[in-house]
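First comes the structure, then the notes that go with it.
All protein chains but one are shown in place.
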Amino acid sequence: MTTSSPLTLDALNASSAEAFVEALGSVFEHAPWVAEVACKQRPFATVAALHAAMCDAVAKSDDATQMAFLNAHPELGGAAARRSAMAALSVEEQASLGLQALDAELSARFDALNAAYRQRFGFPFILCVRRHTLASIIAQFERRLGHDIAVERGAALLEISHITRLRLDAMVVGGGASKQGWLSTHVLNAATGRPAAGVALELFELDGARFIPRASAITNEDGRTNAPLITHGQLRIGQYELRFDVGAYFAGTLPEDPAFLGIVPIRFGVSDPEAHYHVPLLVSPGAYSTYRGS
Amino acid sequence: MTTSSPLTLDALNASSAEAFVEALGSVFEHAPWVAEVACKQRPFATVAALHAAMCDAVAKSDDATQMAFLNAHPELGGAAARRSAMAALSVEEQASLGLQALDAELSARFDALNAAYRQRFGFPFILCVRRHTLASIIAQFERRLGHDIAVERGAALLEISHITRLRLDAMVVGGGASKQGWLSTHVLNAATGRPAAGVALELFELDGARFIPRASAITNEDGRTNAPLITHGQLRIGQYELRFDVGAYFAGTLPEDPAFLGIVPIRFGVSDPEAHYHVPLLVSPGAYSTYRGS
Amino acid sequence: MTTSSPLTLDALNASSAEAFVEALGSVFEHAPWVAEVACKQRPFATVAALHAAMCDAVAKSDDATQMAFLNAHPELGGAAARRSAMAALSVEEQASLGLQALDAELSARFDALNAAYRQRFGFPFILCVRRHTLASIIAQFERRLGHDIAVERGAALLEISHITRLRLDAMVVGGGASKQGWLSTHVLNAATGRPAAGVALELFELDGARFIPRASAITNEDGRTNAPLITHGQLRIGQYELRFDVGAYFAGTLPEDPAFLGIVPIRFGVSDPEAHYHVPLLVSPGAYSTYRGS
Partner (left out) sequence: MTTSSPLTLDALNASSAEAFVEALGSVFEHAPWVAEVACKQRPFATVAALHAAMCDAVAKSDDATQMAFLNAHPELGGAAARRSAMAALSVEEQASLGLQALDAELSARFDALNAAYRQRFGFPFILCVRRHTLASIIAQFERRLGHDIAVERGAALLEISHITRLRLDAMVVGGGASKQGWLSTHVLNAATGRPAAGVALELFELDGARFIPRASAITNEDGRTNAPLITHGQLRIGQYELRFDVGAYFAGTLPEDPAFLGIVPIRFGVSDPEAHYHVPLLVSPGAYSTYRGS
């Protein structure tokens, strides 16, 4: 069982304890003992069951062990991130949001938040980066600073559960069965009840007052985009805005100048990055509606 | 009949021709002859009929007279505006948009547009400023530069008709019977079918990529604002955005963080400043719709 | 103070106790003592205050008095109704729904319900007929038969409060300030954002599977009806259906045969006959929406 070939549950269930721990020892940050404890529960019928056993090992560990475990996690976007003094998997995850290369202002902000958090709770701020946008990380950071310590330790363990589930899913064949969020849209011409083809649209991520372009597309004959706006597994907690060029689509339909509808913005939040968000636009020249669909 | 007391149609119908022309000679820019011609059609049953007679005088004037008349109009936002070399009524109208005090970049842009326009058509660009926002003036300016001269002369006369109707309405008692546009909204909580009270909202005017705050309000018990967002007679051609703080209104309704709906922006164009635009928001935590109402 | 001239609060406040009781003694069914008790609380600033004082007199009366009072009410739609052995005001109220002239099947149904009710609670079923449709009376009747006696006595007193408020409002000048429900609609052509003029519509009241025509109208230039579909004070608890002839309105817009939308039915319940129900239709050839507005 080498790391170069895909892991299977069957192989994990059948392997020696040493090989099991070698394969999964890095899933929980600097804590191969988690794999050691879980190993005794074999065989596992599903990756979910394996993951549950590992989380359970952490939850049932004594207080000191748990605090040491939490403390072995890197800070987010702080000095450690910049020094890359992190486990390899964390490096990759933090890099996905550019947390290792923040500008001076954001670095200072993360440093201040990290310091305040560690002083208050005695362990570093932990969050499943892959589920978040930069703006939602900062929002979470500030909110969680207000927690009681017991609530916050639970929040930290929940985030570790998210992190390690994603890691297991990526490592073990069949692990991808966990839900993967994505974002789609479609445009209906409500004046005719037909799909609206040829509508140009853009997706932005909101970071405070900034709108960061994330995708653009033109609707096809079915009023949909040929690919999801955010593909499976890439959806992140945050705020977004879709902008539809309705003015161009209906150009010439009515004599008004300017038209009642030009660019139609739809702003929405994503709280569940494992869900499918379908945010459509039903539009006629004088009215429109949208909803959270699935 | 002095200018200090309100003019009435009865007085205008009964006065001497000299008094009639003295009273209305300034309505058409530097063209008291328009009042002289219209004077012969007395009596007028309505201000609309009086206005129609004056416009007719211009339309039926010979080519040279009409060109001289058009040429007596001031440029918009250009050197003349800055020098205030305009009839008193025009000064006031242009000032309402700050056209006499543009910054250097906009001044240069208007100068260039004015020069191109005059070279192409042989008369200055004329537009009823009171019906427009700054952004829509520039949009119109650029579009009208592409016209044929015959079409454009018609466009100029139509704008003069708008300008002079507003002037007459302001001068003559009973003239306000012409339609006055305004903007209103209301918010309905579609989850309950009840007015949504306490929703904070803001109105912005769009100037390219800039959003200029124009009004803000909080909905009352009836889901409406205590006063129109733009009061009667103050609506202008242009593009606007309403932003409703739906997130605060529904806070605590659903556990999502962030909520699906936070700030809901509705962007729309006004093409008819004499109309009532009612732009409502029908909203529940998971969906919303809007329409051009009246 | 004679009954032929309109009563005013001032006159009631200033009159002798005898005249007060003579004027208001019939408001509570066969119970002039209610007026006698309330008389001592004079003066009353509003009709609402007068009404509250009268209701309070009933609520504070001893058990035997209250039961006798309840028992003095006529049965609904039963033998008493058919014999007209009721106080004059009750006769008029029951007649407004045809309860004195039910067909044999309904008479039998009311007789059975009345008997079951009286046996269970020891007093007749009381309900403010003016707030109800025939169907909602029967629905209420059956539901209230399942109540505990304490709950049901409260329900009976609440209905008497409704009945007597309407009676006072009708008798005393200024009493009409209490809320009067009504029903309106409007039709918006969502394809253009303009009022839909010329749309034929009908209103039905639902009685089980029967649809009883109640009103019909054609929308005016403002997309509204010239008069409310149910005028102020005439709205009743029940279920209704509006039917809009959208097919005729959009005829020729799209080539489909049959059109996607022909007759559009909107079915809704009225639970609060003192409220304004505004049930609009926002419609384009391929979509529509409605909501409970106000």
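Letters are used for the chains, namely A, B and C, taken in the order the chains are written, and counting of residues starts over at 1 for each.
Note that in this section contacts are C-beta pairs under 8 Å (C-beta built on N, C-alpha and C of every residue); 3 or more make two chains touch, one makes a residue touch a chain.
Quick caveat: nothing in here was measured; it's all calculated off a predicted structure.
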item	value
Which of C:Phe110, C:Phe123, C:Trp182 or C:Tyr291 contacts the chain that the document leaves out	C:Tyr291
Which residue of B:Ala38, B:Leu102 or B:Leu282 touches the chain not shown here	B:Leu282
Where the missing chain touches chain C, by residue	136, 139, 237-239, 247, 256-265, 267-272, 282, 286-292
Touch list for chain A against the chain that is not drawn	188, 190, 193-195, 222-223, 282, 289, 291-294
Contacts of chain B with the absent chain, listed as residue ranges	188-194, 254, 260, 282, 284-287, 289
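Definition applied: only the chains that are shown with their structure count from here on.
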item	value
Contact graph of the chains (line, ring, star, complete, other)	complete
Junction residues of chain A - those touching two or more other chains	260, 282, 286-287, 289
